[in-house]
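Note that one protein chain is taken out, while the other chains of the complex remain in position.
Letters A, B and C name the chains as they come in the text, with residue numbers starting at 1 for each one.
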Amino acid sequence: MLYRENGQFKSSYRSDQQIFPILQDRIAMVALLVLAVVIVPLIASPYLLTAIFIPFLILALAALGLNILVGYCGQISLGTGAFMAVGAYAAYNVQTRIDGMPLIASLLFGGLASTVLGVLFGVPSLRIKGLYLAVATLAAQFFVDWACLRLGWVTNGSSSGSVSVAGLNVLGLPIESPVQKYLFALVFLAVFALLAKNLVRGAIGREWMAIRDMDVAAAVIGIRPVYAKLTAFAVSSFIVGVAGGLWGFIHLGSWEPAAFNIDRSFQLLFMVIIGGLGSIMGSFFGAAFIVVLPIILDGLPYWFGIPIDTATASHLTFMIFGALIVFFLIVEPHGIARLWSTAKEKLRLWPFPH
Amino acid sequence: MKSLMKSLALAAALMATATGVFAQAKEQFFPLLAYRTGPYAPNGTPWANGKQDYIKMINARDGGVNGVKITFEECETGYATDKGVECYERLKGKGASVIDPQATGITFALTDKVAADKIPLITLGYGLSASQDGNVFKWNFPLMGSYWTAADMLIQHIGKKEGGLDKLKGKKIAIVYHDSPFGKEPMPLLEERSKMHGFELIKIPVTAPGVEQKSAWLQVRQNRPDYVLLWGWGVMNSTALKEAQATGYPREKMYGVWWSGAEPDVKDVGDGAKGYNALNLNTSGQSPKVIQDILKYVHDKGQGTGPKDEVGSVLYTRGLIIQMLGIEAVRRAQERFGKGKVMTGEQVRWGLENLALDQKKLDALGFSGVMRPLSTSCQDHMGSTWARVHTWDGSKWSFTSDWLQADEQIIKPMVKVAADKYAGEKKLTRRTPADCQS
Amino acid sequence: MRKIGEVILDVHNISLAFGGVKALTDISFDVREHEIRAIIGPNGAGKSSMLNCINGVYQPQQGTIALRGKTFKHMNSRQVAEMGVARTFQNLALFKGMSVLDNIMTGRNLKMKSNLFMQALRVGPAQREEAEQRLFVERIIDFLEIQPYRKTPVGRMPYGLQKRVDLGRALAMEPQVLLLDEPMAGMNVEEKQDMSRFILDVNDEFGTTIVLIEHDMGVVMDISDRVVVLDYGKKIGDGTPDEVRRNADVISAYLGTSH
Partner (left out) sequence: MGFFLETLFGGLMVGMLYSLIALGFVLIYKASGVFNFAQGAMVLFAAMAMARFYEWIPKWFGFDNKILANVLAFAAAVLVMIAVAWVIERLVLRHLVNQEHITLLMATLGITYFLEGFGQTLFGSGIYKIDVGMPKDPVLVLEGLFAGGVLINKEDLYAAVIAAVLVALLALFFQKTATGRALRAVADDHQAAQSIGIPLGRIWIIVWSVAGVVALVAGVIWGSKLGVQFSLSLVALKALPVVILGGLTSVPGAIIGGLIIGVGEKLSEIYIGPMFGGGIEIWFAYVLALVFLLVRPQGLFGEKIIDRV
């Protein structure tokens, strides 16, 4: 394995400021994109696409958004589900009420709506910290859950409170088949991942992390906590909102508020913790892990003929998640992403450690 | 990303082997969505057990349907929509030809998908009320009843108690409901009825899953309604009964939908639930022949899915019925498309649409007395709307009304309107008579 | 060669209390341009509280602080920073999760103007800005001789070097007044020498005015032009090192003899 940065000298700071300073990483990234864009759609079965890849992509996007808030800015949120819900229902409303509203526009509108709410519930974060903020975000969760069930206009007056979308298309191209949906979600994730990466490695990203690591010191060097925190809430909830729209439109197609309940919020938080707080890559790892693990556990009995009934399997999932959360918090607070990068470090020095 | 790719590759590989196992010919595969965990497990479990046992029994007793063995795989949804979708996607890959989501939310999510995948959807006694209109909902089968028929029957029954529907004028009827699509689905009909008969309808939502209902019952206490309809599921039912007792609301005045009238709902309330009434689509108890066969061919062989003493309980028996109808649809389809063949989703759909279970057939199946005859058509995907009220006497359920039936005059037009609205939203056209032949 | 100039920072009758506890009572002193001004005193004398008042972390109940003749009473840290006051911390307040480079870059944030969207897209201006500021930061890194650690997370660096990064972050703001809170606390001899050298260089080369809290009397007396002495939140001495050395109150405060 030739993983070396020797001989790759940076002639300018700009080149040193690339996302992937090391050539091999750039190659790997390109390869990965090819894999994701070309190979996966070719080989993956509809099941893999609809039941694993699409949810993975969308939840990874949501986790990415949450990670900006929790991982980079250090503001905990237990109400992510609510922001997804707002994104989904807002997108649904413009989509159904305005004729010929382009799909992407609706989804982005969903994001904006979620941003507004995000900033609104972010305001307490200026005055209250940590644990208290967690409770504030829970308030958002329960309020939105309730509003989506109770306020008729949110669901466009559907008597059951469940809504659904159909005939999705972008500029005439239908978004119906698994492959189309997969690619659609993939594009969103790729674009937002890039934008997010730019933010977190830019000035604003440094402000967020500064607030996270030592808010008083940050204030002293002229960082406005108000601005830093609220932008974090805004960016985060925008991304989460868009993810919510995708979850409703692309993955479920028809949904009820329960699709965005508090369990979703916890699920996303776990993705961020396990994947890696303060790491874009981590959001991907976390999402992949949490999407795939239960499916594998469910599958085990059938694949290996191990006599686990479905109930035990899902209890097991609970226990394993719980244990892993604690494990990572204790052993590797930066989650899988850090394990990954340490592996790379080792690789750089290999075969001569120090 | 590497780790992801690896695990996916693994998953894919395993998946492949798995499907390989199930893809052999001469096997009719039934996907079983179930929830044996979470707030709804108490009711989900017996239901799921009934389904499995019936399949096991058919294989053991008759060797399948005309020689076609029946295989199944269960998938835990935990009543969660996204998990349900995942289960559906996974199991459909294994040759599913009919599916029962066991949850209103999942039903909503699957309704669009099944049409594309050509897999019929059985939602016996739940799901989308409008989907009874087979001309629009080609793939949905709310057999034996919907929330609208249920609500309608309850109002009729209460009317009888009062000595005529006209007597309902000025009465107060409260509905304590699970705050979700499941709980809200009956509202249109109840509102319709309250307009017709001039009774006041008081809606009291209970936040899911319904562990904390004090204020709901304080509201009951405040409004002092003449009757309370209970529209709950899972842990909400028993909690409601306990709170009713605690607030001293007469259980005799409480009427539950057929999802709120099973053993788990009343068992640990015991005497507290005495006098509580609920609709029921089917009998319970171990006397029917089909139950006897299950005990004989499955449980006595130590292959029973659940505890033996729960065999024949209300929801268990409902599971049996659902499974039986699914299998009978396959049988019916075979009559047309070839005996001893494995039926596709489309063929089973035809079977479901042309079910003709008269008393004779039911007796032959061992379901005499368990349920009423049922026959579906291209237009009518429900088949029949019979149900009875049963009452808890502190230790067991016993029927306290004869068979009730929903009032077509009210249901039909509502279904039509709702179905047309749906067709409009989804840009569907009603099926032609020709299409009905297919 | 630097020469002491006008009064740049004028602290006037500052009093600060937490609940009942009086941290500072009626403190006044001034700082002249280009000078190195030390604040000394036993633990709990209120030295750090004094700095916290100056750069707006605490709001004193009484008194005013004037920067270049601009008087202010209630001013938030941001405004103070904009007026060119930088600060290092007694118990390291670095951003542990971030690399040395990023830590010092935060010091340049005030200078960066491109908005959120430009940053997200990394289009021309944002890109250029980033590179420019990076250039400046690299100069500081060279000055502090921490080049090899550029990309290391500060959490993993030895204590002495972390102190340098702390200084670097403050310098990145191109401050006119630099507040140093015990920059040599917990250092060994040569680390202290390095640090003193840096402080003097900063003072020489950039002409930065320096307000310094330090315990090590040797260092204080060597490098500072004038010294303020606090004890139990009161000012008990002010003047050149020699004057202070001869001040009876100061001696008793340090020797702990009551009077």
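Rule of thumb we're sticking to: a contact is a pair of C-beta atoms (placed from the backbone, for glycine too) under 8 Å apart; a residue touches a chain by one contact, two chains touch by 3 or more.
The structure displayed is predicted, hence computed values, not measured ones.
Note that of C:Ile14, C:Ile54, C:Ala93 or C:Ile141, the residue touching the chain absent from this view is C:Ala93. One of A:Leu138, A:Ile175, A:Leu194 or A:Leu293 touches the chain omitted from the figure, and that residue is A:Leu138. If you put the hidden chain back, the residue from A:Tyr92, A:Phe109, A:Phe321 or A:Trp340 that touches it is A:Phe321. Contact with the omitted chain, checked across B:Lys69, B:Lys118, B:Lys203 or B:Arg430, is made by B:Lys203. Interface residues of subunit B with the unshown chain, by the touch rule above, are 36-39, 41-42, 45, 179, 203-207, 209-212, 214-215, 218-219, 221-222, 235, 238-239, 242-243, 245-248, 264, 267-269, 272.
If you put the missing chain back, the residues of subunit A touching it would be 74, 76, 124, 127-128, 130-132, 134-136, 138-139, 142-143, 145-146, 149-150, 215-217, 220, 262, 266, 269-270, 273, 311-312, 315-326, 329-330, 333.
One rule holds for everything that comes next: only the chains that are shown with their structure count from here on.
Comparing chain C-alpha centroids with the centroid of the full set of protein C-alpha atoms picks out A as the closest. Taking the CA centroid of subunit C as reference, the farthest chain centroid is that of B.
Subunit B and subunit C, compared by their mean Cα positions, are separated by 73 Å.
With each centre defined as the average position of its C-alpha atoms, the distance from subunit A to subunit C rounds to 40 Å. One finds 36 Å separating the Cα centroids of subunit A and subunit B.
On subunit A, the positions that touch subunit B within their shared complex are 32, 35, 44-48, 50-53, 55-56, 96, 146, 149-150, 159-162, 164, 166-167, 176, 247, 251-259, 263, 284-285, 288-289, 292, 295-296, 298-299, 302-303, 309-311, 313-315, 336, 340.
Across the complex, subunit B meets subunit A through its residues 1, 3-5, 7-8, 10-12, 14-15, 17-18, 21, 34, 36-37, 41, 45, 73-76, 78, 80-82, 85-86, 89-90, 92-93, 104-105, 108-109, 111-113, 116, 128, 179-181, 184-185, 187-188, 205, 207-208, 425-427.
Residue ranges of subunit A in contact with subunit C, taken from their complex: 12-14, 16-17, 195-196, 198-199, 202-204, 206-207, 209-210, 212-214, 216-224, 231, 235, 278.
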